[in-house]
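A protein chain is absent from this complex, but the other protein chains hold their places.
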Amino acid sequence: MSEQQKNSYPKPKLVPVPSTNIIPERDVDKRPILECRHLGIDFGGLTAVDDFNMAIGRTEIAGLIGPNGAGKTTVFNLLTKVYQPTRGTVMIDGRDTAGKTTIQVSHMGVARTFQNIRLFGNLTVEDNVKVGLHEYTKYSALSGILRLPSYWKKEREAHEKALELLSIFDMQDMANYQAGSLPYGAQRRLEIVRALATQPSLLLLDEPAAGMNPSETAELMNNIRKIRDTFQIAIMLIEHDMNLVMGVCEGICVLNFGRIIAKGTPDDIQANPAVIEAYLGKQKEA
Amino acid sequence: MKRIRLSKTNRINFATYGGVILAYAVLQFLNGGGMLSSTIRGQLVPICAYVTMALSLNLTVGVLGELSLGHAGFMSVGAFAGAVAAAALPITSDPLRLAASMVIAALAAAITGTLVGIPVLRLNGDYLAIVTLAFGQIIKSIVENLYIGIDDRGLHASFLENRIIFRDGGRMILNGAMGVNGIAKISSFTAGFVLVMLVLVVIFNLVDSRAGRAIMALRDNRIAAESVGIPVTKYKLMAFVISAAMAGAAGALFALGQNTITANKFDFNTSILILVFVVLGGQGNMWGSILAATFLTVLPETKAMRGLADYRMLVYAVVLILVMLATNNPTIQDFINTKFRKKKKKGGAVK
Partner (left out) sequence: MLIFLNHLINGISLGSVYAIIALGYTMVYGIAKMLNFAHGDVIMVGAYICFFSVSSFQLPPAVGVLLAVIACTALGIVIERLAYKPLRQATSLAVLITAIGVSYFLQNGAQLLWTSNIKMFPSFFSSEPIALFGGELKITIAAIVTVLACVVIMLGLTWFTGQTKMGKAMRACSEDKGAAQLMGINVNATISMTFAIGSALAAIAGVLFCSVYPTLTPTTGSMPGIKAFTAAVFGGIGSIPGALLGGVLLGIIEIFAGAYISTQMSNAIVFAVLIVVLLVRPTGLLGKQIREKV
């Protein structure tokens, strides 16, 4: 990507609160969309994530990186309540999510994609997006069965909205394909579209670039920015592709063995000795 | 000017409606001309009942993706509720009395379906299958120990033993394990046809709507469905209860075409038989269910198959196993694809 693009966003400012220290300047005075305090979970005796503190600004693109097995996906599962945390709190837009279910968290404005793609494989591409639009195309099952006017009206709206969302990734032409038969990259993109259909205020992307070639990754990077700019939402992504992370994220959080070892801007992270050690191992003293 | 595009699904749906209407017209014509053998004529109502059963179970198995091994239990509830209603309702017109009995049967089965579904649908997979099996057995045990009679004061019921004391003119309707005797045969082929058409409309319209998409989404991937905010339990229950209600109506149609029904008629074997219809016809494939249910109901009654009656269930079993192997084993599927479907394009790699 060009140098100019990279600098078109303001540099994040370090805020002197431990859990909110990578919020970009434009979001600093607003309530963070996500705030985790001392979040942790144990599986049996094993502590998978511990003392996870992080806040994300309302329009921030944040990265969560770390070596394999560091607990990144577990953090996503905690945020979306696939797992209930053992300790700590998760606030979405200032509201506590304690005791909430995955479904309720989705209604609070959190949407996600999955590392191992989880599409509705037997449904068409368009229907996958329409399932995401479930909360916004409300009509009763009975009006669906009896084909009442509300059915036709809402279905037309859903159809138009679905095509509009698919056009983000130029996928309108695939609308009638079976989702499970799409190529790998298109499946990943469809998962993002489906998540966007729920009109989230926080989008969690779990390894969106996995299995993509460099040109697809570059395109994805632009699309991630485009999504943030169009919908004015926060995006948090887990990724191993450092070009993508360093290129698109404004704040980065590094996880190792379930604990945060570094937080900061891409430049800070690249220069951080603890991060280099986590990825490459400790340098032997000469 | 808007162009109306017919999707593949819509074409299949309309072909299914058309096929059922055509079959009805042809059979009615043949029947009117006296060209149907008495065995086939006797099978017309049961065929409609079993087709409805297969369609309704396909809603649970094919669309919702959960295996129910107690579907005959809902048919049983509907059959006995329908038989009691038909005996008790003071309606003189037979078609009206039949319709009212079927509605009552569907309601009774829907209520049972709700009572069963609320606890059961919290479970998944094999556990859910076993619990539906258990409920099927419980329903059978309850019906076998239920006594219902009628006299001029209304309906009387007792459980476990017959304690009903009638005033003069009273009579038993449901007599425990002896079942219901002397049923007025008010079911007709036309009523069966109407029921099948109604069930098809409900299933097709449900599947192609917001609720149907939600149901299929949680079939394909429950965790992803939850992550986009689909209330899983609500939609599971919805599919299950609609399926139960249809089975109840089918039960009433079936019962009111027989002289006698007992709880034994709706045991585990019947549940399996209906499952065989669904599996052979293809899970989620409605016209497949209709064909499978029709042929497997008629075939054993034809002269050619009479001699093989002993082998019938054995053949069913073998066919069931072979169909499962052929549709689920990757090696066999590749073989079929390369031999018979050379032109079929394979989808992209899926991790």
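Each chain carries a letter (A and B) given by its place in the written order, and its residues are counted from 1.
Keep this in mind: a residue touches a chain if its C-beta (ideal position, glycine included) is under 8 Å from a C-beta of that chain, and two chains touch if they have at least 3 such contacts.
Everything numeric in this text was worked out from a predicted model, so none of it was measured.
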Just to verify: which one of B:22, B:96 or B:332 makes contact with the chain not shown? B:332
Check the options B:40, B:89, B:201 or B:223 and report the residue that touches the missing chain. B:223
For the chain that's not shown, point to the residue among B:160, B:299 or B:336 touching it. B:160
Touch as defined at the start, partner being the missing chain; which of B:40, B:134, B:155 or B:198 qualifies? B:134
Even though one chain is hidden, which residues of chain B still touch it in the full complex? 61, 65, 67, 69, 119-120, 122-123, 125-127, 129-131, 133-135, 137-138, 141-142, 144-145, 160, 223, 268, 272, 275, 279, 283, 310-311, 313-314, 316-318, 320-321, 324-325, 327-332
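In this section, only the chains that are shown with their structure count from here on.
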Length of the line joining the C-alpha centres of chain A and chain B, rounded to whole Å: 44
In the complex, chain B touches chain A at residues 7, 201-202, 205-206, 209-214, 216-217, 219-221, 223-232, 238, 284, 347-351
Chain B contact footprint on chain A (complex, rising order): 80, 82, 101-103, 106-107, 111-112, 114, 116-123, 127-128, 130-132, 134-135, 137-139, 141, 144-147, 151, 154-155, 158, 176, 178, 180-184, 186-187, 194-195, 197-198, 211
